[in-house]
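All protein chains but one are shown at their positions in the complex.
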Amino acid sequence: MNNKEKLLKEEILRMSGVNPVKCMRCGKCSGTCPAYDEMEYHPHQFVSMVESGDIEPLLESKSLYRCLTCFACVDRCPRNVEPAKLVEAVRLLAVRKQGANHLKPEDVAAVLDDDTPQQLLVSAFRKYAK
Amino acid sequence: MRKCSLESIDRVFAAINADASLYLPVDGDDGKAVYTKWEDGVKWSGALNTVRSPKSFFFPQMEDLVQFRTEGKTIEVIDPRKESEDFVVFGVRACDAKSFEVLDRVFLVDPVDSYYASRREHGVIVTVACTRPVETCFCKTFGIDPAEPAGDVSVWKTDSELFWQSNTEKGEKLLEKLADLTEECTDEAVAAQKEKINSVMSRLPLADLKADAFGAGKTMKFFDAPEWDELSESCIACGTCTYVCPTCQCYDIKDFNTGNGVIRFRCWDSCMYSEFTKMSAGQPRLTQKERFRQRFMHKLVYYPEKNGGLFSCVGCGRCLSRCPISMNIVKVMKTIGGKADE
Amino acid sequence: MQRIGVFVCWCGSNIAATVDVKAVAEALKSEPGVVYSADYQYMCSQAGQDLIKEAVKEHNLTGIVVCSCSPRMHEATFRKTAAAAGLNPYMVEIANIREQCSWVHKDIPSGTEKAIILGKAAVAKVNLNTPLTPGESPVTKRALVIGGGIAGIQTALDIADAGFPVDIVEKNPTIGGKMAQLDKTFPTLDCAACILTPKMVDVAQNDKIRIFSYSEVSEIKGFVGNFDVTIRKKARYVKEDVCTGCGLCVEKCPQKKIPNEFNLGMDNRSAIYIPFAQAVPKVATIDAEACTMLKKGKCGLCSKVCTAGAIDYKQQDELISEKYGAIVVATGFNPISMEKFDEYAYSQSKDVITSLEFERLTNAAGPTAGKLLRPSDLKHPHTIVFVQCVGSRCASCAEKGKEYCSKICCMYTAKHAMLTRDKYPDTDVYVFYIDVRTPGKNFDEFYRRAVEEYGVHYIKGMVGKVTPEGDKLKVRASDLLNNKQLNIDADLVVLAAAIEPDKSARPLATMLTASMDTNDFFTEAHPKLRPVESPTAGVFLSGACQGPKDIPETVSQAGAAASKVIGLLAKDKLTGNPCVASSDELMCNGCSSCERVCPYGAISYIDKEFRMPDRTVAIRRVASVNPAVCQGCGACTVACPSGAMDLRGFASGQIMAEVDAICK
Amino acid sequence: MQKITRDQLIEKAASLLGNGTVSCVLGWEKGEFDYDVTPALFETESELREKFVFGDFCGANLSKYLVSKTRKCEGRILVFLKPCDTYSFNQLLTEHRFDREKAYVVGIPCEGMADIERVKELCGDGISSVTADGDELVVTTLYDDEPVRVKAESVLAERCVNCKSKKHVAYDELIGEDGEVLSSARFDEVARLEAMTPDERFAFWQNELSKCIRCNACRNVCPACTCERCVFDNPSSGVENKAAANSFEEKMFHIIRAFHVAGRCTDCGECSRVCPQNIPLHLLNRKFIKDIDDFYGEYQAGAEVGSRAPLVNYTFDDLEPGEVFERGGQDA
Partner (left out) sequence: MQVKEYKPLIVAFCCNWCSYAGADLAGNNRLSYPADVKIIRVPCSCRVNPMFVLRAFQRGADGVIICGCHPGDCHYTSGNYYTRRRMALLFSMLDYLGIERDRTRLEWVSAAEGAKFAATMNDFVEKVTALGENKRLEDLRCKK
């Protein structure tokens, strides 16, 4: 891990309050993830990649915005790792990095369709209107 | 009678301190006055009195009596006393000044306590007349006049001046040393001050408290009074009253093993303690009631009996304000003394 | 005043090279109480010991200080020497001037100075030593085994085999425990009943063993060698000694809709029942909750059909008191409840089952007579998903799961998967695992066989969710190695539920004053060296009550516990350690602080009448230490605020005297 | 100003005495002045009417008296306990110091007790009367004709300023309404000391403890110090002493005393109330309480009967003493 990676990792851990070494690599988070197929990197990979400092690819990845923030992974993780909080932190970092909101609240209505779950709307606000 | 201005007081203190250590009440950080060694910058407290009485100057809470040093199986005996130095205690109130008389009658009668005697010999007591007695004062009950304090030198304080009057040879000597800093004066101002004090004294809530019911020969009258039970009921058996009392004089002698020898010392003890005068058969006074009774009977009956009617309470009021459960000699006198008359 | 002899050992040059032994002997001569001092090349030699013995006689010594090697080396030697010379052995103290002085310090002046100081400390201590005599207590030569599973059975058999009487207390109507419910056992795949039931019969037939079935321990008093135990024999409304176990009553009982615990509720039994065919004792039991006669006073059919006249509706719980020398805890385990694992739909679908339920489903004596059929529709399942570590290794929620590894699941799941594939080659079997743990003889080979020979799909990853949909169970899981999510339509999902100690263990531990860990497993006296003993003397641990265990391990621990019990019962008397705590009752406040820190439950309280310092009489609660149970750690002495509790041989006064001597 | 009145308490006590529920009443007796209240045992209604008092100076915690009085008295003792006193009561029960059945606890609400020293600071010496009037105290002195009015809250004792609980954790009967456990700033002063340099801390305690006259008031009033015989009174304990010979013995007495009550001290504050030398002794006990809370999780002694004190308990992953220091603070 180079210095930059270390700093990034530290920041994410601080923001999320997550301790990735608690993960015992069971994959239940990914097993339970409803957005799994949409994601390039899956919840368990977030945990291991953050732990190994491999954060740049995560920041670049669209996976960040595929997470529904449904917290199923948080609820079911047997070790209290809370992957969703990690995803959230990386996402926040990405948003901050870009210096602007990704999606304005008023735009949300436009992207809505019948298949979009209500939960997504709520999480969209959580994610984009920070 | 001599006087000096209050402004010159530091110079006076410096002069006294020049060839004898000067101790005087100084406000501590908790606002309570404590006898402290004077040095430049130390300010005399305006407080009425100190929490600890000045008896410790002559009868300290703890003092080494003798030391034994062991080397292998030999024992060397050492007298730990150093040559006593002259010292002056300034600011003693009338009540406390009287307490020295009470202590003297214990320690200076045959066999004389040489530790105490030596300190008394080297100490000069400068009393200051009270200006603001408080509700807990009842010195008058024991015939003490706070406007006429005893001691080697008596001092009266007015708003701007101090008036000095020597009562003994030691006091005379001290005033001689201060001749340059003081001037001869009349006692008019002092008389006015005394008047002021007396007018306050008459307004005190305990002004009418009388000790007449007590004194020599009253042992049988009070010893079995049923009131002792309720009076002592909530006593927590601490030694606060004893240790703040200017006249309590009980002590214990104990040995401390230093590893290289033994230090034999004495320390204050309290008749309120369950371990007081404990002997192989146990405690002579089995209950707190008996211990409680002992303290007050001693002050009001036993001591006067042996000392020409002198009570061993001086009405300083320390125990009134310090007792954790607010039980005190005034309550005892009122309860026992009042009932006994009926 | 003591008369102390100081004996300084040279230990050849081991001590003498860095410590001026003559100077040490000389310096210690002038210590208080010392009347004799000598040095010698080898104090531990016969000649050295003789020197001590002679000095004791010649100088009338009352105490001995030996400045030599570590007391861990020769304290026992010199205590024997003292005893041979007529002194109490506890009047000996050792100053360790070899391991802790001559061997670690380089120059003679500092080595000598330190040796003198250590000697002075020992002298200071001996000055305060008092003769100590170890207490003795008799041993009741009978053992109690609590729990009649394979652990309890094996322990009881082994103890009985050595000739000591044993009682087994089992809370269920029959002994056998969990093993009786199993189908096959790994890694050999022999049938559980085939190997267990002969042992059950052995127990029943052994005249040294009594079985108290349908019974519970209700009170335990006393201590090692001398336990007084009260056993509550629950009313089973059938006279045990009369019932022949013919089963007619069971057949005729009209109340047949009671969930059958033995088959984990997957079928029903009658109100009067015998749990299974090979039950021991093979005696019927009436379920009072279900019996119409007992509830409403009507029916009485079983009584009518019983030719032996064994039914007794008026039977009461019976309290039996017995004395024991040793107690073995073998309370075993249970799978944890799956109710809280919503994601696996255990409560929603009958086709999500636990592994123990799976055992019953595949057992010839089970609800499906051994045919693997789905509980919901009794169809043959074609796709079976096994989920490992359900509730094990779970740190997130204490109410749900357990933080520890349950240890046995990897192996039984491999067994289940293998047996399924063996019997029904048309099934697809998936095993989702986090790690596969197979440390054990032939264990890994067994697991590999499941994969290689039987084609079980082992997938690294966990099942995230099971959703019942129509007659299928949608299983969503991750395959971590292929980094993809799997969606499997399963017919049956089997959960490897974590195991936990039986609920009866906690109250039992309280009665025994035996310690438990936070998971309610009994703690062992030492995790490595005394694994089958509880810290409470006379209490031994067998089987899963101490931690998750498989059958071979349980049986070996059961045997080990038995051998410890035999070792104890073989003694006629127990000699205690005299260095035990004792309380000065006059100073004791009865505050219970000491009792709470005592790891052995050696402290109890008595109400005693005291003449108080004021000569009144008061009844006060005071601590009393049982010297047969106390091991002398001293934890209580510091917990005691009044200093009433002290430790013989290491009294506060003695330790402070050592401190003083060292510091002076 | 207290919300309940003397008369309410007397009525309650009189009825319980009258119907034979209790045989005596532990309460407060009026003194010479308005503030020198003495704990007392009342046996009759007329005694109560004559001497019983309740007001802003009834700070004394009566729970400890139960140890000796339950041994002495036949029948049940009615004891009036303020919320903070009930913690001591429970702690004494936890330690089996008296029989619960022999006490009849009447819980009384407390609005905080006044400290006469604070009254004197604000109103001057020579107090001739102190009476409550609404949320104020009216104080007259020997030297001023005009009475001085001070807010009752401005003269509260330190322990009442930092009141930890207005909730009664034990009672047979409650007069008035029960309050809540409060979040107080009681550890602020400890934290302030912790933030000092060791030299400053040393100087602070050296100065405070040097005032100690070993009168044992703190020990004898302490509801946790109910030992049949205190180690400091016992020559065979090795620490016995009657007076502190030097600063070491001053420290030793207070360290050992604080340690002996650690985990058992309910922070009732009686030690500081009674100290004739005004040593802030509660800061020693609170240090242990704060440490216990920090290291082992919050624990309030006396909150429930039978709870296991932190010093007779442990977990496998307790802090190491070294880790305690790594957590911060300065060392020499």
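For reference, chains read A, B, C and D in written order, and residue numbers begin at 1 within each chain.
The rule is simple: contacts are C-beta pairs under 8 Å (C-beta built on N, C-alpha and C of every residue); 3 or more make two chains touch, one makes a residue touch a chain.
Predicted model only: the values in this text are computed from it and were never measured.
The missing chain, though absent from the view, touches B, C, D when the full complex is examined.
The residue touching the chain not shown here, chosen from C:79, C:98 or C:564, is C:98. On the side of chain D, touch with the chain left out of the figure occurs at residues 190, 193-194, 198-206, 231, 237-239, 245-246, 248-249, 251-252, 255-256, 258-259, 262, 284, 287-288, 291-292, 295-296, 310-316, 318-322, 324-325, 329, 331-332. Interface with the hidden chain, as seen from chain C, comprises residues 70-73, 96, 98-101, 103-106, 110-111, 113-114, 117-118, 121, 515, 523, 525-527, 535, 579, 597, 599-600, 631-635, 637-639, 647, 650, 652, 655-656, 658-660, 662-664.
Residue-level contact of chain B with the missing chain is found at 256, 258-260, 263.
Note that only the chains that are shown with their structure count from here on.
Chains making contact with chain B as well as with chain C: D. In terms of the distance between Cα centroids, chain C is separated most widely from B. Innermost chain of the displayed assembly, by C-alpha centre distance to the whole-protein C-alpha centre, is D. Computed from the mean C-alpha positions, the centre of chain A lies at a distance of 78 Å from the centre of chain B. Taking the mean of the C-alpha atoms as each chain's centre, chain B and chain D sit 30 Å apart. The residues of chain B that reach two or more other chains are 274, listed in rising order. In terms of inter-chain touching, the protein chains here follow a pattern that is not a line, ring, star or complete graph. Chains touching one another, given as pairs, are A-C, B-C, B-D, C-D.
Of all residues in chain D, only 31-33, 36-41, 60, 65, 121, 125-128, 142-143, 207, 211, 213-217, 219-221, 233, 241-245, 270, 273-274, 276-278 touch chain B in the complex they form. Those residues of chain D that touch chain C in the shared complex are 71-72, 94-97, 226-231, 234, 236-238, 260-261, 264, 308-309, 311-313, 315-316. Against chain D, in their complex, chain C makes its touches with residues 518, 586-593, 596-597, 605, 616, 618, 620-621, 639, 641-644, 652-653, 656.
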